[in-house]
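Only one protein chain is missing from this complex, and each of the others stays in its spot.
The block that comes next holds chain A.
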Amino acid sequence: MPSFPFQEDHDMIREAVKGWLSDWEDGGKTLHRVAKEGQGFDRTAWEGFARDQGMAGISIAEQYGGAGMGLLGRTVIMEETGYTLFSAPFFSTCVLGADMIEAFASEDDKADLLSKIASGDIIISVLDGRNQLTLKNGALSGVVSPATDAAHADLILVAAYDEDNNVALTGYSPNTAGLSVTPFASIDPTRSQAKVFFENVALSDGQAIGKTDNTAFSQILQIAHGALAAECVGGGQRCLDMTLDYANQRVQFGRQIGSFQSVKHKCADMFIALESARSASYFAASPDLDDDPVAKFEASLIAKNYAAEAYFKIAGDAIQMHGGIGFTWEYPLHYFFKRARGNRALFTSSEDGFQMLADQIGLAQNTTDISGE
């Protein structure tokens, strides 16, 4: 029987992906290599995963060459890439990029770009420049930072306000005049970060993907961000697994430390946080919400923020339960802790997220505007 709310084909994909990613990660060795190389990106692995394994198209519609496995499909992938900190732009390209194109692009652009995503032939970085870029005489200026996966993107998809205060979505080649991408080291060395500088970059020099009002843009963006909840669940599961392994083998005072109640209760709390985050993540991906964009928006908001908070707590507790070894670079736990911290702040902070949720459930407006509207 498949594990609710997944179907059998999801479970099969999970098995396949899990094995592949576990080989890639190699018990943390690969994470050390990626960190040493300093790009937060393993191109060879990405090409193997996206093209050969066909995972880039998991949630792209079948008409564009994808597997059409919907939000639950990418939930599986994000969970497993989170478990291994797979250093590749699945989220940027196949979730954020694909969702933006799916929602706002013309049929021709969809046919072109979505099939490129599905076949693993394009890397996309999505920049929300609404608050960081200004439009003057038809050209964008400003800096977008941090810009996840921009350093190796083939297409930089920028959202910025146009003259009518709508959101214009424009696709740029990284070679566009006035646009420069500068890679930066990230505190989370398994994720690629950069700053993207715009100096009078003409809208007309890019590919006009689509235009929408701010609310619709925020909704689609948030639903895409919801997929990060699954990454948090995967990472949280890994932290808990590592902690249980350690607690069951480490002996102090003549006993496994996992037999001490203070350690057991901490692990129980980690499990409670993890399984709750898992529920939030699966709920946001549930097909029951497909016909109700507002409910889906809210569920995604809950999932991302709830799971990001849970992941950070779990990862912090995991370091504490490991004692000194958890503080070393050698032991790979810190990479997860750093990813957890990043997920709390990137793509809307938890604080803003809960304030947006407060709006959503009908609490009278706060005086400070946090939604970017």
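Brief remarks on what is shown
The rule is short, and it goes like this: a contact is a pair of C-beta atoms (placed from the backbone, for glycine too) under 8 Å apart; a residue touches a chain by one contact, two chains touch by 3 or more; residues count from 1.
In the analysis below, contacts and distances are computed from a predicted model.
The chain that is not shown carries the UniProt protein name "Putative acyl-CoA dehydrogenase family protein", picked from "ABC transporter ATP-binding protein", "Putative acyl-CoA dehydrogenase family protein", "GntR family transcriptional regulator" or "Osmoprotectant transport system permease protein".
Only one residue from A:Q7, A:S145, A:S180 or A:S279 touches the chain missing from this view: A:S279. Within the full complex, the residue among A:M12, A:A177, A:I325 or A:L363 touching the omitted chain is A:L363.
Remark: the residues of chain A touching the chain excluded from display are 3-5, 244, 247-248, 255-256, 258-259, 261, 263-265, 267-269, 271-272, 275-280, 282-283, 286, 299, 302, 305-306, 351, 354-355, 357-358, 361-368.
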